[in-house]
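Beneath this line is the structure, given in structure tokens, with notes to follow.
The complex appears here without one of its protein chains, the remainder shown in place.
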Amino acid sequence: MNSLVLHPMKEVRVIVPGEHQGFVIEIFDALHISGYTIIKNLAGKGHHGLHTSHTMFDETESRLMIMTVVSEEKVAPILAGLAPLFGRHSGVMFVSDVSVSRLEYFSESSKK
Amino acid sequence: MNSLVLHPMKEVRVIVPGEHQGFVIEIFDALHISGYTIIKNLAGKGHHGLHTSHTMFDETESRLMIMTVVSEEKVAPILAGLAPLFGRHSGVMFVSDVSVSRLEYFSESSKK
Partner (left out) sequence: MNSLVLHPMKEVRVIVPGEHQGFVIEIFDALHISGYTIIKNLAGKGHHGLHTSHTMFDETESRLMIMTVVSEEKVAPILAGLAPLFGRHSGVMFVSDVSVSRLEYFSESSKK
């Protein structure tokens, strides 16, 4: 594989309270997402939800961002997996276009 | 609102010396931007400005990144609000396309 080629993929970032890190990781594992990077101890102010009167993030609550890169067909399953968490707790998911070196990093199958 | 739909928005990231965090937050507040996330204690090397002979960021100076997600029409007002800061001090603003779950997080109005 030519290491000098960039491959279009989807970057997924999930911001959740620190206590829900394990829930997100379990979804990634179930979807055979082979790697991710975590930025911990983020500060910030919460968003007010449309249907809730409380601040989505407590200002004193630790939150973190979990980043991964996946093929496009993984985006919907991740969102579906996170829906129960988002339904009960704070958290948000961002999706953006990204090109990556080393496509093999992001492939769950080593046989391809 | 269908929580499994992703909505196109603009991600805005502002990198400034730590001492200017409050200035950026005040602009966000004035524009009714209801949430943001901060990554503190970034390291890095400064950029040399075109019209200045000094390094924009002192290498020993703490800087931070403030991230938010807004609708496209908020981008220009944020940039206008930051102009006085950027005119006198170091700092830069990045804008990129992002899709988000939970659009209500990023809506300043709960009536929509």
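Letters A and B name the chains as they come in the text, with residue numbers starting at 1 for each one.
Just so it is clear, contacts are C-beta pairs under 8 Å (C-beta built on N, C-alpha and C of every residue); 3 or more make two chains touch, one makes a residue touch a chain.
Here the structure is a predicted model, which is why all the values come from computation and not from measurement.
Counting over the whole complex, chain A has residues 1, 3-4, 6, 11, 25, 34-40, 69, 96-102, 104-107, 110, 112 touching the chain that is not drawn. Residues 15, 39, 41-51, 56-57, 63, 65, 75-76, 79-80, 82-83, 86-87, 92-97 are the ones on chain B that touch the missing chain.
We take it that only the chains that are shown with their structure count from here on.
Mean C-alpha positions place chain A and chain B at a centre distance of 20 Å.
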